[in-house]
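Remarks on the structure that follows.
Missing here is one protein chain; the remaining ones are kept as they sit in the complex.
Up next, chain A:
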């Protein structure tokens, strides 16, 4: 089991739409809108490390309004 935290920066004020699109992705456990220099923290829980890349690169980054992502894999 691999857990990862993805920091997502948006370029739109439509936080609700981005949140619901990310919540709907397979492997996404939670999405929180946060204050600070990123706009969302997405928790991803999957079987293989490769699936983390798939969710982030293929799905989250493809959402219109997502500017940038940064992924942290949990070590415990």
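In this text, contacts are C-beta pairs under 8 Å (C-beta built on N, C-alpha and C of every residue); 3 or more make two chains touch, one makes a residue touch a chain; residues count from 1.
One rule holds in what follows: contacts and distances are computed from a predicted model.
Chemist: Among "ATP-binding cassette domain-containing protein", "ABC transporter permease", "Potassium channel family protein" or "NADH-ubiquinone oxidoreductase", go ahead and choose the protein name stored in UniProt for the chain not displayed.
Modeler: "Potassium channel family protein"
Chemist: Check each of A:35, A:50 or A:75 against the chain that is not shown and name the one that touches it.
Modeler: A:35
Chemist: Could you pull out which residues of chain A are in touch with the chain that's been left out?
Modeler: Chain A touches the missing chain through residues 10-16, 33, 35-37, 39.
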